[in-house]
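Note that one protein chain of the assembly has been removed; the remaining protein chains are unaltered in position.
Per-chain residue numbering starts at 1, and chain names A and B are given in the order in which the chains are listed.
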Amino acid sequence: MEILKVENLSVKIGNRYILREVNFSLSDGEKIFIVGPNGAGKTTLIETIMGFVKPESGSIYLFGKKVHTENDFYKLRTTIGYIFQNPDDQLFSPTVEEELAFGPLNLGLNRKEIEKRIETVLKNLGIEHLRKRYTHQLSGGEKRIVSIASVLTMEPKCLVMDEPSTGLDGEKFSYLVSFLQNTDKPTIVVTHDRELIAELNWQIYRMENGQLIKS
Amino acid sequence: MENRLSQGRTLLHKIDPRIKILIFLLFAWGIALTSDFKEALLFTPFVAILLMVTGKNVLKALKPLLFANTFLIFIVLSMVFTYKSTNMIHFGFLSLSMDGLKYGLFLFLKSNEILILMLLLLSTSSVFSIFHALHHLKLPDKLTQMLFFTYRYIHTIKDEYDTMMKAVKCRGFKPKTSIFTYKTFAYILGNLLLRSYRKADRVYKAMLCRGFRGTFPVYTHFSLSIRDIIFVVLSTMFFLAVELWRF
Partner (left out) sequence: MHISEGVLPGWLLISGWGLTAIGTYLGLRKLDDREIPLAALLAATFFVASLIHVPIGPASVHLILNGLAGILLGWTAFPVILVGLFLQAILFQFGGITVLGVNTFNMALPAVIAYYLCKGLIKKRNAKSLVVAGVVAAFVSIMGSGILVATELLFVGEAFKKTAELVILAHFPVAVVESIINVFVLLFLKKSTSEILEEVK
């Protein structure tokens, strides 16, 4: 099933086109890389999909339905799990536990369900020992994993990660690779980390001068 | 950066932070509103009992109070030397006022009673649990959210500041009294501000991405134990006894 589709998306900031007629889609079971040099428009593409940047033209579809009102984007943001490039931007709660509860609480779930989700996610990622820790005291690698966890408790239908391997050492890097390999969610990884691309045999899209080219 | 005593395991650490805040406010205002030395002295047994409960690790924490007290010592000294009263004592060119000394000591006592209570009651919980308690004590939502966010990001910004300071030092920067020094600090500060604006934007987006709709949800809650209730009752009785004595 097709989860996300982007059609002829163009974004203009000032009088410069950052994205030109971008087309792509993501279906169940698909995992892709979006690669390209700095300033090619990778982050702008993600931010436009998430509804933070208004496109000049083009459309975004979620499960085949066009997304355009603020309410549609609310639905989209809680369906697509977006993991920010810098975990410090994403981890604002005092403790890991509260960080993981933030999304589900906003979704209005009951405590029992939230508790279950927190436990499952912590267990699946093997970070039960971090539960009561303060987010600001975590190491860089731990922050990265907790930022992934904080999105997983919303049980998103797919994942979008911006430069997830930034600042990860050998052990944490392999951890990320195996997570990406094993997750059953369709995933978009935006990166220019060659090592990460080499580890995973995924479809690669190249972003150049605001255009997205399948390679 | 964490509260000085938050790591211990004494009785005071186990008391609900909501209770500690309320009792602290009661006594702090009670002491602040006393009008002479004798009245202020009536509160010392309470402070002394709490100090004994907390035991020896409190002494370590009391040390920084001396530094916090510089303003106060300044006040006491200026009281002693400049107060005009009938019972002056003269040492050569110095004239000390006994009334001034008495008044100065009164202020000194009041101030330290409140500061020690602040240490014992507010610093024996983590900073976050104090904020959390303030939320349950109905501090306006926007203000508690600001407290949480501010404390959370002080660490990130301090790290950024430290890194930038290292970077300028690596390029031979030595602070001295010069326009260049001030300009360097100003640029570092400008950078911190710029990053804060950009980070604030991303943090807000991150909140929206996880379904934020204007109200901040709370996950953990406090519950009162018998110990908390006993503490409230005994403290309040002490307070009432002192207030009755005063009149």
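Here is the rule we go by: a residue touches a chain if its C-beta (ideal position, glycine included) is under 8 Å from a C-beta of that chain, and two chains touch if they have at least 3 such contacts.
Bear in mind that the values here come from a model prediction, so they are computed numbers and not experimental data.
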item: Chains in view touching the one left out; value: B
item: Which of B:Gln7, B:Ser78 or B:Ser225 contacts the chain that the document leaves out; value: B:Ser78
item: Touch criterion as defined above, residue of B:Leu50, B:Val203 or B:Val242 at the omitted chain; value: B:Val203
item: Per the touch definition above, residue among B:Lys14, B:Lys60, B:Lys158 or B:Arg227 touching the missing chain; value: B:Lys158
item: Residues in chain B touching the chain absent from view; value: 1-3, 24-25, 28-29, 31-33, 64-65, 68-69, 71-72, 74-75, 78-79, 82-84, 100, 103, 107-115, 118-119, 122-123, 127, 130, 140, 142-143, 145-154, 156-158, 161, 175-177, 179, 181-183, 185-187, 189-194, 196-197, 199-201, 203-204, 207, 214
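Everything below uses one rule, namely that only the chains that are shown with their structure count from here on.
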item: Intercentroid distance (Cα basis), chain B paired with chain A, Å; value: 40
item: Chain B partner contacts - residues on chain A that touch it in the complex; value: 47, 50, 52, 74, 77-78, 81-82, 84, 86, 88-90, 92-95, 97-98, 101-103, 105-107, 114, 134-137, 150-151, 154
item: Interfacial residue positions of chain B with respect to chain A in the complex; value: 128, 131-132, 148-149, 152-153, 155-156, 199, 202-203, 205-213, 217-220
